[in-house]
Structures are given as structure tokens and as C-alpha cells.
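Here is the structure we will look at, set down as C-alpha cells.
A single protein chain has been omitted; all remaining protein chains appear in their positions.
Let's turn to chain A:
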């Protein structure tokens, strides 16, 4: 039987009473798809070996500068609120993660992904694909120009709607820092109702996924601006100068 939002809310509330860490609970039944897909055995603690102490290298050879602007990928201008999302990628010790790949993907302003499996009856935007990439600068900075995504329904339960979000994929200095996550927008009324967001039961940790509106990033007559710094876990080795250089063979 399909659950209602009230059922899900009760489950979210019950899970919030359990002790939680800074990462999502992977055994989080309110997100129904997780039930058969989370390991039941605890993760096995191991010391990383050589290959795990390095991340793959990416460079400007891999990504064109234009790929950070999601609003210029087609002949026309996409519909919606033009935004800039910027910030820095740092490791757990506050050091910049330079010259690493950042990938983003998102729905359009109407909450529709340009994907065959997204059958939500909101319009496609012929001028918006919703995919971007960039390479972090020497100070770990990234910057995307895009359109604010809309919320969308997703059938986890009756009347399930995801808060607006942008998916982010990140690499650190080490392979062990690999992260895929989602950036949310401040003040979204759907936060309390969303089991993916609420799977992080520590409220402080959850807030780390919410960007800040930043009027200094907003530009006159052009776009609003959001700032979101992304802190990865700590690296296991001392990052070298070579982590910030390009390594074109």
C-alpha cells in the first residue's frame, strides 16, 4: 500500500530520535528505494594503500571553460531564474582541493530533467540540458552559471516532492575523499518532508548541504548568487605541491 506523506513524516520523526552521525543513514526506510540497497554489514575499517592515497587527475584538457555555464549550451536562452553558484572545495583540514573535477546535473526551472525516464508532465526547456563541469582553481574555487531548478514529484510515496537541488560530484586529494551529494537552496518548505534530505539526522550536518544566498555574488541586472563551500573528509597524506599543478603528460 502506498504510504502517505503523514506516514513518511512519522517515520522521519522516529528516525530523528535515533543517534545519528554527520553522514546520511544508509539504512533509512522512509527513502523506500534504500530498503534493499543498503549493506547490512558494518563497513570494514582499513588503512588506505598507495592507490587509495591518490585521486585521479583531471585537467583543462578534460573540461572546456564553457562547460561551467549551463545557460549557453543551446541557441536560445533557458527559461527561469538565472543564478550563479560558487564556492570552494576544501579538504577536512581546510586545504583547497585544486585542479579537480566538479560535475553538476539538475532539473530545469519547471522541475523536469532532460532524461527519458523523467515522465513528470512539466515542460522540457529546449535551451537547457542541466549538465555542467569545471576544474577547481588553485584556491579550490568553482563557479557555475545556471538556472534555479524547480522542485519535482518522485513517487517515493503519495504526493512526494523533492526540494529544489543541484547534484554535485567531487574528488579530493585521495580516492577515499570521493563524494557525490546534492546542494539545496535556503528556506525550502519541502525540507521537512523529504526523506533524502532528512536521511542526515544531525541537523547541523544537514545544513551543510544548503547554499547561502550571497548578495555579493548577485550581479546587477543579470543573476542572483549563491555561495556553497564543500568540505570533503580529511586526506590521509600531506597534499603536495603537485596536487595543485596541472599534470598534462
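Keep in mind that, in the parts below, a residue touches a chain if its C-beta (ideal position, glycine included) is under 8 Å from a C-beta of that chain, and two chains touch if they have at least 3 such contacts; residues count from 1.
Please note the rule applied: contacts and distances are computed from a predicted model.
Chemist: Can you match the unshown chain of the complex to its UniProt protein name from these: "Polysulfide reductase NrfD", "Double-GTPase 2 domain-containing protein", "Cobalt transporter CbiM" or "Putative protocatechuate 3,4-dioxygenase alpha subunit"?
Modeler: "Putative protocatechuate 3,4-dioxygenase alpha subunit"
Chemist: Which one, A:12, A:85 or A:104, makes contact with the chain that was left out?
Modeler: Among A:12, A:85 or A:104, only A:104 touches the chain that is not shown.
Chemist: Of A:110, A:147, A:196 or A:217, which one is in contact with the hidden chain?
Modeler: A:196
Chemist: For review purposes, identify every residue of chain A that touches the missing chain, sorted by number.
Modeler: 20-28, 31, 33-59, 61-63, 90, 92-94, 101, 103-106, 113-115, 117-118, 129-131, 133, 167, 169, 175-182, 196, 199-200, 204-206, 208-209, 230-236, 242, 246-249
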